[in-house]
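Removed from the display is one protein chain of the complex; every other protein chain stays in position.
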Amino acid sequence: VRKEDIHSSNTETQRPPGESFLKNSWYAAAWAHEIEQKPFPTVLLNEPVVLFRASDGTPVALQDRCPHRRVPLSAGKIVDDAIQCPYHGMRFNGQGRCIFAPAQERIPSAAHIRSYPVVERHTLIWIWMGDPALANDGLIPTEVVSTLDDPDWRHKGQRRYLKCSYRLLIDNLTDMLHLAYVHTSTIGNPAIEKSAGNMKLDRGDNFVRVERWMIDQAPPPGFVSAGGFTGNIDRWHVSNFVPPSYFRLDLGAAPAGTGAPQGKIDPATAMIRHNINCITPETETTCHYFWAESNRSWRRDPTITERIYAIVLEAFEEDTEILELQQRTINFDPSAPELHLSVDAPGIQVRKILKHRIDEELAASSSQLQASSD
Amino acid sequence: VRKEDIHSSNTETQRPPGESFLKNSWYAAAWAHEIEQKPFPTVLLNEPVVLFRASDGTPVALQDRCPHRRVPLSAGKIVDDAIQCPYHGMRFNGQGRCIFAPAQERIPSAAHIRSYPVVERHTLIWIWMGDPALANDGLIPTEVVSTLDDPDWRHKGQRRYLKCSYRLLIDNLTDMLHLAYVHTSTIGNPAIEKSAGNMKLDRGDNFVRVERWMIDQAPPPGFVSAGGFTGNIDRWHVSNFVPPSYFRLDLGAAPAGTGAPQGKIDPATAMIRHNINCITPETETTCHYFWAESNRSWRRDPTITERIYAIVLEAFEEDTEILELQQRTINFDPSAPELHLSVDAPGIQVRKILKHRIDEELAASSSQLQASSD
Partner (left out) sequence: VRKEDIHSSNTETQRPPGESFLKNSWYAAAWAHEIEQKPFPTVLLNEPVVLFRASDGTPVALQDRCPHRRVPLSAGKIVDDAIQCPYHGMRFNGQGRCIFAPAQERIPSAAHIRSYPVVERHTLIWIWMGDPALANDGLIPTEVVSTLDDPDWRHKGQRRYLKCSYRLLIDNLTDMLHLAYVHTSTIGNPAIEKSAGNMKLDRGDNFVRVERWMIDQAPPPGFVSAGGFTGNIDRWHVSNFVPPSYFRLDLGAAPAGTGAPQGKIDPATAMIRHNINCITPETETTCHYFWAESNRSWRRDPTITERIYAIVLEAFEEDTEILELQQRTINFDPSAPELHLSVDAPGIQVRKILKHRIDEELAASSSQLQASSD
């Protein structure tokens, strides 16, 4: 029996609730433009969270539950950079400290709520869902999202809501082969499958990189319509995974034979893209999905950003349909095994890194509990 | 740490299902006008119940499940003061005794269903959900609802259905402070908060009374539009709680300085109201809410009943929105603690009485079980 034939036991889909997520991590909480000086409610990693901006524009993220009577603060309003509970007017500042308690002078010492470290960077609002002491903004995956506010690039993005585990979307983004089956009218064609085995896989402790080239192939439909390719192309597809759930896909194509595989890429004729993906679990079986298409080809064609976005959006709608059906089928029997194929090698590396990080976190948290009870 | 700072552990919201309710009590099952000579299905304290009237007008309440094949009797019809099962025609009289079994002469001796003690009084149908032997109609909370059919008073009421625990609505009705935050366009204004600490709290084994006065204050919007007050008012708000879930709020206002706090209330210029509330749990997280606005000011202004009702209805719709959001937020983490404020003193007394009554009932029922197994 070869390795790819082994049925995995899907222990990941059966982790107890609350152990499915890596907590000590930055997650995309919202697009920066979504957050204003008014409450924005969301649920992240099973926790209700409210986001808003202070008057100086600083983003704030707080537990969306008043400690008094457990009403969502997001149903209230922002007063003097604090959020006021809609029910009895308790106010909490950006640090989660109560600064006003109604009808009494003294602020109860226990009146505080959880404040989440939050950073606005590269058009996104990032939130740290774990131990605040570990929140280091150097851990924000800049390498994944930096072209979102790079003046040499233009992008268009979207927030999606998927009724599937964030893990299914991670599998989907690691995998290239499905383009040949799910996306034949947009970004896929038979060239994908032909080259599926030709991949260069690099793995580190905190990344998986997969490089794939399709040389001298017919362009898929979306590359004709958005990229304007008429003849054969050299196409590249480089997937960069950073745990827990970020992906930068370096995508592009150049007229065949113009030297792209050797690094000679002419922006005047090539299509050079980053497909940027940040996934944030909502619950064990639902997730928020922030994605954008970023490109360096907008100078020669001002409409290309919009046109690439439209094609990729169509592809992601195809994926959404499959992924939600997949979750529904898994729900019938969550412990049913999976079979791996040769092309799943990158996905298995990605799963291993995520599993390792979560296991590490759980172990640290249980040894901490042990220490504090000794 | 002061007492109001102590986080409660919310043991009440975590009682096992079936132990959340006081069973030995009268509950409002319906408005009297809702029950006719046809089946009226409802669910009370997790039990399916069917109500109807006999031909002489007597209300009847029976278990809404045929003992034969467990079909709801309420889908059938009333025949000769008995309810006939829609499936096979078994008939049960008002005592729940089977008086007809199809296609056989003998009535099976085991063919009976639960009949609930039921009383029509003060425009409501009252049902006793516990041990029928303890059903004493002297326990109906006449003091709460008597003005509903007092000729000196006029009222208008409503049935509401709330997707929240009856306990959240009890908290809401005990609490006055939220008027200053939730109801600023109707029955609340800043005067509420200013006087929030000025309360006279009385507690007995089976009541909580909270008297609050707001002296020489501007009237809130609804008091201007419905009460016709132009100048400042002396406003009173007396909350009378009777367990498990009845409230009579004695509400009113008189022109400031005319002696209302000293008991000199002139019906010709004052607005004198009872806000009457009976809450009946449907399940642990849903409830039926029967409320009415009753007033003694209708003689000087025949339209006042309708106008006060409209304002209070608007306020209760504001409450409904908050309470359903509150339940939803509690559901994320039912064991999350609560923090109490000084103004919560009446609410805490109300919770203690309810807890004591339920604990007492559970203890009595378990000692009864003990005795019968000895």
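All chains are identified by letter, namely A and B, in their written order; residue positions are counted from 1 within each chain.
The criterion applied here is as follows: a contact is a pair of C-beta atoms (placed from the backbone, for glycine too) under 8 Å apart; a residue touches a chain by one contact, two chains touch by 3 or more.
No experiment lies behind these values; they were computed from the predicted model shown.
Check B:Glu12, B:Glu34 or B:Glu47 against the missing chain and you find that the one touching it is B:Glu47.
Residue A:His178 is the one among A:Arg15, A:Arg160 or A:His178 that touches the chain missing from this view.
Interface residues of chain B facing the missing partner chain: 43, 46-48, 64-65, 67-72, 75, 84-90, 101-104, 106, 108-111.
One chain is missing from the display, and on chain A it is touched by residues 1-2, 4-7, 171, 175, 177-178, 180-182, 193, 196-197, 321-322, 325-326, 328-330, 332-333, 336-343.
Here is the rule we go by: only the chains that are shown with their structure count from here on.
In terms of their C-alpha centroids, the spacing between chain A and chain B amounts to 48 Å.
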